[in-house]
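The complex is shown incomplete by one protein chain, all other protein chains being positioned as in the whole.
Now for subunit A:
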Amino acid sequence: MKRIISVLMENAPGALSRIVGVFSQRGYNVDSLCVAPTDDPSLSRLTIMTHGDDKVIEQITKQVNKLIDVLKVVDLTDGAHVERELMLIKVATRTDAIRAEVKRTSDIFRGSIIDVNGSNYTIELTGTSDKLDAFASTMAECAEIIESSRTGVCGLARGERALRP
């Protein structure tokens, strides 16, 4: 089952490699990983999308929590939460018809075209991973995808729950 694990950790050298190390040395899966400093620059927030049964997920949260640099770990998928992922996708737009269809599809998905070139458009789209998947496959039907890049999922719990030091 898909899980989103959110980690609050010291923004210190080596902290990220320790977390990634736990995943590789204990054979856990990383589907996506997204990390950056928080509003407090001494802290980093890392979001890992992974999958596994309850026992594996319990071990992941415990093993990550055990790392000295880690302040808190939460499984966002345990409760109500919001999640978003950003995708940049570059598609070939060789004819007027394709250009129109790409524009239309991107409007439907509430994407925005952020770079226009003689032969291609680059579109920015934010949403859940499912929405991004759907957009990419719809786009593939009307235009050739040149390249794409995704940030991986980041998320927050809904309501009062929060990951604070």
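The definition used in the following text is that a contact is a pair of C-beta atoms (placed from the backbone, for glycine too) under 8 Å apart; a residue touches a chain by one contact, two chains touch by 3 or more; residues count from 1.
Criterion: contacts and distances are computed from a predicted model.
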item: Record-based protein name (UniProt) of the chain missing from this complex, from "Transketolase family protein", "Acetolactate synthase", "ABC transporter permease" or "Sarcosine oxidase subunit delta"; value: "Acetolactate synthase"
item: Given A:Ile5, A:Val35, A:Ile48 or A:Val70, the one touching the chain that is not displayed; value: A:Val70
item: Interface residues of subunit A (partner: the chain not displayed); value: 9-10, 13-14, 17-18, 21, 25, 55, 58-59, 62-63, 65-71, 165
